[in-house]
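Note that one protein chain of the assembly has been removed; the remaining protein chains are unaltered in position.
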Amino acid sequence: MGVVVVTGVPGVGKSTVMGGASEAGYAIVNFGDIMFEVAQSEGVPDRDQMRKLPVAEQQRLQRLAGEKITSMGNVVVDTHTSILTKRGYLPGLPEWTLRAMSPAIIVMVEATPTEIAGRRAKDVTRQRDVDDVATHQEVNRAFAAAGAVMVGATVAVVENHDGRIDEAVAQFQDLLS
Amino acid sequence: MGVVVVTGVPGVGKSTVMGGASEAGYAIVNFGDIMFEVAQSEGVPDRDQMRKLPVAEQQRLQRLAGEKITSMGNVVVDTHTSILTKRGYLPGLPEWTLRAMSPAIIVMVEATPTEIAGRRAKDVTRQRDVDDVATHQEVNRAFAAAGAVMVGATVAVVENHDGRIDEAVAQFQDLLS
Partner (left out) sequence: MGVVVVTGVPGVGKSTVMGGASEAGYAIVNFGDIMFEVAQSEGVPDRDQMRKLPVAEQQRLQRLAGEKITSMGNVVVDTHTSILTKRGYLPGLPEWTLRAMSPAIIVMVEATPTEIAGRRAKDVTRQRDVDDVATHQEVNRAFAAAGAVMVGATVAVVENHDGRIDEAVAQFQDLLS
């Protein structure tokens, strides 16, 4: 199969869903970790310094991280389709990263906005949070779709609903088999 | 005008809508047929063998099919924006195919998910089917949008509602004129 990218907004339960990957013979890596390993091998001392590098330099590191991941064989990559910053939604899988990794599948772990907002703040769930999660998931879908057209990857949605984690894990393992 | 791509989920009534194309002076071709013609000319005996070729080889055939279509002048191409596979939604119009065809318009034939589910199974329409159709159409829109930005094609929606096929055909013919 090769590279399977797994994405999802914070609180959706991505790590739990990915749990079944080792059983299916896949290594699990975090994109940010691999990028930092590449940076370290070039003398960058810590993640803070990495984030302060010029944009072109960060893009080069993302590309190298993608190539390193491709060389790993069957691997599940834990990453984000977009990251919410003060300047809006930043693509976590921009074109150059996607081309370097050339994933076979882009998996989107999703739940309802109400479920996600609830998991993030067990006490109070505000409508505002629910709206923000809905927008974030919508942006993620659009970013993933654009990336899929670029590299020819499939896009798969794994639904991780409350009280039905086993179904989500099974659905994910099916994709890998 | 050149190449006009027509897409839509199974059951939406794409063929009926495209019916008016010949009248408007357009040839109608099926992307898969053209791709197989190219493959045959290189000695691939049947479609099964074609589907088993290495991915890079299939991409080369898709590119050649796109170039062949471009050389046909005014042509309507029957194809899919995405195909639902066991690994998720596969782009039917990945970047390399789109660039080879360079369509002027990407037409999306749509209906409501309930209408489509109903057309597929006249007897029983399950909510699950309706949800799946809604997701498939949403993925198609996102894939088509990404492709349009790559090649500068317009994206047009032709609505093919129950009992209003004439309107859909007329709307499609307007796009070609």
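Every chain is named by a letter (A and B) in the order it is written, and numbering of its residues begins at 1.
Just so it is clear, contacts are C-beta pairs under 8 Å (C-beta built on N, C-alpha and C of every residue); 3 or more make two chains touch, one makes a residue touch a chain.
Every value quoted in this text rests on a predicted model; they were computed, and no experiment measured them.
For the chain missing from the display, the contacting residue among B:55, B:121 or B:157 is B:157, taking the whole complex into account.
From the options B:53, B:84, B:104 or B:165, the residue with contact to the chain not on display is B:104. Although one chain is not shown, part of chain B still touches it, namely residues 104-107, 141-142, 145-146, 148-157, 174-175. Against the chain not displayed here, chain A makes contact via residues 55, 59, 82, 85-91, 93-96, 98, 135, 138-139, 142-143, 145-147, 149-150.
Criterion: only the chains that are shown with their structure count from here on.
Work out the mean CA point of chain A and of chain B, and you get 29 Å between them.
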